[in-house]
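Note that one protein chain is taken out, while the other chains of the complex remain in position.
In order of appearance the chains are A, B, C, D, E, F and G, and numbering begins at 1 in each one.
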Amino acid sequence: MKDIKVGILMGSDSDLPIMQKASEVLRELGIGYEMDISSAHRTPEKVIQYVKDIRKRGIEVIIAGAGMAAHLAGFIAAHTTLPVIGVPIRSGALAGIDSLYSTVQMPPGIPVATVAIDGAKNAAYLAAEILSIKYEEITRRLEDQRQDMRNSIEEKSKRLKKKLKP
Amino acid sequence: MKDIKVGILMGSDSDLPIMQKASEVLRELGIGYEMDISSAHRTPEKVIQYVKDIRKRGIEVIIAGAGMAAHLAGFIAAHTTLPVIGVPIRSGALAGIDSLYSTVQMPPGIPVATVAIDGAKNAAYLAAEILSIKYEEITRRLEDQRQDMRNSIEEKSKRLKKKLKP
Amino acid sequence: MKDIKVGILMGSDSDLPIMQKASEVLRELGIGYEMDISSAHRTPEKVIQYVKDIRKRGIEVIIAGAGMAAHLAGFIAAHTTLPVIGVPIRSGALAGIDSLYSTVQMPPGIPVATVAIDGAKNAAYLAAEILSIKYEEITRRLEDQRQDMRNSIEEKSKRLKKKLKP
Amino acid sequence: MKDIKVGILMGSDSDLPIMQKASEVLRELGIGYEMDISSAHRTPEKVIQYVKDIRKRGIEVIIAGAGMAAHLAGFIAAHTTLPVIGVPIRSGALAGIDSLYSTVQMPPGIPVATVAIDGAKNAAYLAAEILSIKYEEITRRLEDQRQDMRNSIEEKSKRLKKKLKP
Amino acid sequence: MKDIKVGILMGSDSDLPIMQKASEVLRELGIGYEMDISSAHRTPEKVIQYVKDIRKRGIEVIIAGAGMAAHLAGFIAAHTTLPVIGVPIRSGALAGIDSLYSTVQMPPGIPVATVAIDGAKNAAYLAAEILSIKYEEITRRLEDQRQDMRNSIEEKSKRLKKKLKP
Amino acid sequence: MKDIKVGILMGSDSDLPIMQKASEVLRELGIGYEMDISSAHRTPEKVIQYVKDIRKRGIEVIIAGAGMAAHLAGFIAAHTTLPVIGVPIRSGALAGIDSLYSTVQMPPGIPVATVAIDGAKNAAYLAAEILSIKYEEITRRLEDQRQDMRNSIEEKSKRLKKKLKP
Amino acid sequence: MKDIKVGILMGSDSDLPIMQKASEVLRELGIGYEMDISSAHRTPEKVIQYVKDIRKRGIEVIIAGAGMAAHLAGFIAAHTTLPVIGVPIRSGALAGIDSLYSTVQMPPGIPVATVAIDGAKNAAYLAAEILSIKYEEITRRLEDQRQDMRNSIEEKSKRLKKKLKP
Partner (left out) sequence: MKDIKVGILMGSDSDLPIMQKASEVLRELGIGYEMDISSAHRTPEKVIQYVKDIRKRGIEVIIAGAGMAAHLAGFIAAHTTLPVIGVPIRSGALAGIDSLYSTVQMPPGIPVATVAIDGAKNAAYLAAEILSIKYEEITRRLEDQRQDMRNSIEEKSKRLKKKLKP
């Protein structure tokens, strides 16, 4: 289960604080990943090289995060038929609306599975859901995580009610 | 291969002209699907019923399309750990910006894989890419489709150049 | 008059600093309320359970606050014919435009009475206005509050004019 | 039950095609209403006159629709403690975003219950929900209407499935 | 010349830090003004009272600043044929886009002369330009102020060039 | 009274259908005007020539309409201390938001009195209001026009009520 | 002068009606060009091939037009140090705002010279201006064209004034 299954790419090292949240979620779910910096605009050859034969290297889902005119996820999607998850990253004056539009508005034929602005956590959960159609064990872990979420809200709910009591 | 694998849901029958494009792409790729109308706001019980035991019924990816305050995809995602693809549909005064934000800006833990506004075709291609990690045959079909796309552009390119010649 | 009449729900405990303003206004107006955390995406069953038989428990208006793809108010509205007031909460990159659109752009048949982004105070005043059609006493209190507002502005106006005098 | 309970106001006769949908819904639900044209900017005195003693005339909810810098609902709300429902109307270059912001972003103390752009139907349903806390009969009618909505979707769902069958 | 000619109104005392800039510019230009707090929503009667007979009191231009659903300038414009200058004030989640649209998108017949978001200085300059068609002296002062602006930029230009020299 | 007092400029002859509405309103109010086409970008010299000595030619208010990166009003304002009214014109993909921002967001010192997108009528009314501080006759005409507006709405109100009667 | 100097690329044949305007302007200015269809997402290899050795083939400026998540111009810019002009094309629900942001918001180091949405004509004029720093003849042609523009506006101005005369 620890074999690498998810590739995480980001366009710049300034995206690392956000994109690390994806790797943390994958680690919690016991899903292997690799992580690298590679820019659609500054090192396109490196990105193409990365995507080439990616299925053979055992990667099954790719997560790509980038800001501003965020082309990284779309650029990767243009070079593979693996599912590519795009994380629009908030940076600069337009606060992520630019990266959201640049990531989600892909032309027919080359989809990018887009999550919320700065939504690196959900990119990891989505990757896990995708893997869950093949690896039953991951389904179980995701269901446990959902139960944890419910419990955590139940906890907070109790604490709030206690505080509100006269 | 024709066993049903993709569930397509839409919030209203007015979404059908858009959502049908998803079913057409799946048909071309030889992937089974089922399609239904069910609203997060008007028939929530029906949606919950639909999602319950959905893995057992053999569905592996869900595509959900809705307009305006488009809650359908998020609502489904709250009830399953299967990958859910959201299609924001353009309708009304805000031209799909409302449905895009309502679909993509999901909270951590409950992801929706969002495609472009009215991007039902890409929802189907994304579903196929997700299935391709499990069914090798689909990878081949997707690669053929990519080749077709390349050929089609090559065709158009030739025709344009011919037209431009003195 | 202190019997519970308003139910306040929020999607996450991070919404509490905003939503508490609603409870403060209700307390000032002498209107009973209960308050809980419950997420449309993370604990949908809990929300459904909460809304079920809500009229019988004496709740007459519901206030729901949530951020980002804010589905909570719409989700509640889908399960009750009681008036539901939605408070779009500012959070994340889109600064509440996402939650505003997700809350207000409801489809025909399932309305949400939406107030300003972070407008929890007005949610409470609106709840009181709604109750005032049934409880005459509340009308009087609202009119007193309006008079207080007028007095407060009159005060500020006087202070400003004093300061401006040569 | 046919005694007038809802007052419908609009800023211009060009708003009538939209606002009529509110009156149609109220008629279906058997709720009385009156309807008038009155502009916050062109006939402010008429609006003030209309709101004065409005409770005594038996009006319990006000619906106000206006376009562009849509001040009508807020202007009415400033003169009454009755619940005021605002319908932002789409008109001109900004397609209703201007009227949405002008209607919903009210300052603390003077709420407007805002519905979707051009959402006159939901304004009527919301008015009915508000009245339902006082008039039990309306609750029943609203529940019937919800059932009708569910049936209508069930119908469409069946028809779609039939069409899809091989 | 020191007789009061410009009336400055603001919707809340929180608008004072912005609106004071208008009074400072007027003082520099030697134009009289009065300043008050009065809300279109919280003290509409006070606003109407203020505008009544305003020509007789010697006011010739009105400047009104407000935030969010900024109705103050439009509300005043509805009650006078004097020129009304609107200052949309930045406040809350929408950063002044709401107040800009609420101020500028007025219906035909009731204009508001809108300046930039938080543009209180320009409101004062515009008021002076309006008065300049009647009071020649003000034209001269405005031309002096323009010359000052030019000199100030010339200064800065020289300083920059000096700094850049090798 | 028929001496020219208002100068109307537009950036392109495609703006004429909108800008003509300004001239119609001025004609109704009996205010003289001249109208010309002159572009800040294509004929800047012509604009500068136009503005030079404009006070001496008897112009007291300038109305300028332009679309897209609408610099015309600001460009004129940079060359005169007369009041300049800007009409942002809707054209192209951004539907007038570009021209609104380009017109209204002027830097301190050089104001443009901005009206609604395509709001040429209000530009004329605003020009009249400005002139009214100097020409008492125009005040009277504006008050008549306000009365006409009120009557017109009263008419429409009566017609609507008649239609609604059983 | 007829040697090819400008390369025009577009992402889809649906962009042709817009991009043809660029070729028309170049033809009028007597500047050579070549035109092709090539997609950053569907035929990335073809784009890379096109850009390779592009300086050697005599191309000195590249114009690239694309809609939605418009990556074409940025993708080309990543592979050459020639100036690349981007034309954001209006298409789909977001009316070109998506393509504008995707084209203009490039990261430091890889610039795209962006023109207006659908601004293919200006892309050609900009290309000519760039070439004019090297080819004096083009400067002359551009100055002629500016003169033509001035004359055309002068014409329209005369016609308008004639029409306005009593």
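Note that in this section a residue touches a chain if its C-beta (ideal position, glycine included) is under 8 Å from a C-beta of that chain, and two chains touch if they have at least 3 such contacts.
None of these values were measured; they are calculated from a predicted model.
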Inset, instruction - Please provide the labels of all shown chains that the missing chain touches. - result: A, E, F, G
Legend entry - Residue, one of A:S39, A:T81 or A:S157, that touches the chain absent here: A:S39
Legend entry - Touching residues (missing chain, whole complex) on chain G: 55, 60-61, 81-85, 100, 104-106, 108-117, 119, 121-123, 125-126, 129-134, 139, 142-143, 145-146, 149
Legend entry - Residues in chain E touching the chain absent from view: 90, 95-97, 116-118, 146, 149-150, 153-154, 156-157, 160-161, 164
Legend entry - Residues in chain A touching the chain absent from view: 12-13, 16, 34-39, 42-43, 46, 68-69, 92-95
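Simple rule for what comes next: only the chains that are shown with their structure count from here on.
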Inset, instruction - Scan F-G, B-C or A-G for the interface that duplicates B-D, counting it as a duplicate when over half of the contact pairs agree by residue number. - result: F-G
Inset, instruction - List the centre-to-centre spacing of chain A and chain B in whole Å, with centres computed as mean CA coordinates. - result: 19
Legend entry - For chain C, residues that touch 2 or more chains besides their own: 12, 39, 42, 68-69, 92, 94-95, 97, 104-106, 109-110, 116-117, 146, 149
